[in-house]
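Only one structure is covered here, and it is reproduced in the block below.
For this depiction, one protein chain was excluded, whereas all remaining protein chains were kept in their positions.
Note that the chains are named A and B in the order they appear, and that numbering of residues resets to 1 at the start of each chain.
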Amino acid sequence: MKGRQVARPDNMSGDDTAGGPRDSQQAPLLVAPGEDLGDSGEYSAGHGVVAMNGRLRAVKQGRKNTQDGTVSVEPRRTAYVPRPSDLVIGYIEGCTSNIWFIDIGAPFNAILPMSLGPSKAEFGGIRKVLDIGDAILCRVQEVEENHSSVVTMKGMGLRAIRSGTVEEIDPHLLGRLIGRGGNNLRQLKEETECRLIAGDNGRVWIDGEVTGMVEARAKLNDLLMEAKVAEYGGVA
Amino acid sequence: MGIPLVPKLLRAHLAELAENDSRHDGRGRFEGRDLELEIDCLVRAEGSARVRMGDTIVYAGVKFQIMTPYPDRPNEGGLMCSAEIRPVAGRGWEPGPPSPESIELGRVVDRGIRESGCINVEELCLIPGEKAWQVILDLFAISDDGNLFDAFALAGIAALKSAVLPAERYEIGEDRPLGVAKTPVMCSYHKVGGRFVYDADKREELGGDERIHITLGDDDHVHSLQKGLKGIFTAAEFDEIMVEARSKCAELRSLLDQKLAGE
Partner (left out) sequence: MGGYGDVRCIDENGIRLDGRTVGEIRPISIEVGVVPVADGSARMRWGLNDVIAAVYGPMEAHPRKIQRQDRAVLDVRYNMAPFSTTDRIRPGFNRRSREISKVTAEALESVVLTELYPRSKIRVEIEIICAEAGTRCAGITAASVALAHAGIPMSDMVVSVASGKVHDIVVCDLNKEEDNYGEADLPMGILPNSGELVFLQMDGDLSPEQFQEAWDYNMGAVSVIHEHMVAALKGGEA
């Protein structure tokens, strides 16, 4: 029970998480829920941090980041919480005569009213437009207090997804997937000759020739593995 | 188990992968996932095993009890198999009474083991008409990423083969091995994208169609078969997987023998 190996902080500056594998050179400062992160007078509380009794406290487990006067924790896993204007990939789970219910990977399904859908349907014909099990690319229009949301397909590029495959990654890794200025994503598209769209809910649409898609998926998995190593020294 | 949504895109993608002789995780058509087999991992059980196939993880535990033989079989003990897939194993597994899926799982694995005759129930008799050993095999899933059937079957037979009768605890004599001389092994094939593949994972199960479970004994004798879920298959398709099953079952059998021999 002695000699526990715990990650040592090498430097506290922490930087923007949207970098690639280069970040793995510094030992990350890992924190656990309940850990004290300093005085709440000096810094403000960002994601994964709350101010309690004059102190900042981590409420999530992950890597501590200090940037622009805010201390936050980049967690190993985040449940997707929809925000207005998020681009998301969803699946039709059900419908009434004029509303579709969409699974967007959040605690609650989103609603897509027919008026915001791809086209108007005749009465009783809503499933001819979008059927149960169909996949769509849509945007979050508004979010209620309890995180249930309304999505829209009115907008550029928003459409039903009829080919390809959708992979899921943890939303907080999107930065790594996309890369600075979109570099990583662009490189992946070129190398595999696939269309790639990353939704803010962690769902990634890949479309192209079968061999290209297989390659894209493999590279995606490699990237996720690298991210785990960078964040935690190799433990999932 | 709640009925999961099957995205149409998934089915279409699995079909185009199949046409390309690919699987979504890069495996070959009859290739299994990484397999881990551990014996004697539960100290409170008289026989135990843990099997991991990819991200599917299950335990099997053997416990013995003393039973009164059934009136029509006074010289026999008993074997009971019980399968539980608790909510711990996945988002889709809900609490409550056993679902039809988990009941089918338990019964199919039970048949494969029982029909091979690998447990001699007469040897379990202690006093005819009065006392006999009851062997209880509990199959317990803790992570479901597909193909619980094969994981349960392998863990089950591994636990039985390493089980020791706790005679001392019941003051009936000395502890001795249960003595399971045969090794029935199950292989399951799932139709995904229009063709049967071995060791389907959760995604393939979700987007796939029917499945076939084959339990073979040491000499390639067939001990149980089960076709599950909706779908139609041909005799030729069945012949193809039966050939595969023979070689795969032999492979798993020899892996188990190695483990039991302490390697």
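To be clear about the criterion, a contact is a pair of C-beta atoms (placed from the backbone, for glycine too) under 8 Å apart; a residue touches a chain by one contact, two chains touch by 3 or more.
Remember, predicted model here, so these are calculated numbers, not experimental data.
Student: Looking at the full complex, which residue from B:35, B:136 or B:242 touches the chain that isn't shown here?
Tutor: Only one of B:35, B:136 or B:242 touches the chain omitted from view, namely B:136.
Student: Which one, A:33, A:125 or A:182, makes contact with the chain that was left out?
Tutor: Once the missing chain is taken into account, the touching residue is A:33.
Student: Specify the residue from the set B:22, B:48 or B:116 that touches the hidden chain.
Tutor: From the options B:22, B:48 or B:116, the contact with the absent chain belongs to B:48.
Student: Please identify, in ascending order, the residues of chain B that touch the omitted chain?
Tutor: 42-45, 48, 55, 57, 59, 61-63, 65, 82, 84, 86-91, 95, 136, 138, 140, 142-145, 169, 202
Student: Can you list where chain A touches the absent chain?
Tutor: Chain A touches the chain not shown through residues 1, 4-7, 30, 32-36, 48, 50, 52, 57, 59-62, 75-79, 107-109, 145-147, 232-236.
The rule is short, and it goes like this: only the chains that are shown with their structure count from here on.
Student: What is the distance, in whole Å, between the centres of chain A and chain B, each centre taken as the mean of its C-alpha atoms?
Tutor: The mean C-alpha positions of chain A and chain B differ by 37 Å.
Student: Can you name the residues of chain B that touch chain A in the complex?
Tutor: 5-10, 12-13, 16-17, 19-20, 22, 24, 26
Student: Taking the touch rule as given, give the residues of chain A at its contact with chain B in the complex, in rising order.
Tutor: On the chain A side, the touching residues are 91, 93, 103, 131-135, 161-166, 210-211, 213-214, 217-218.
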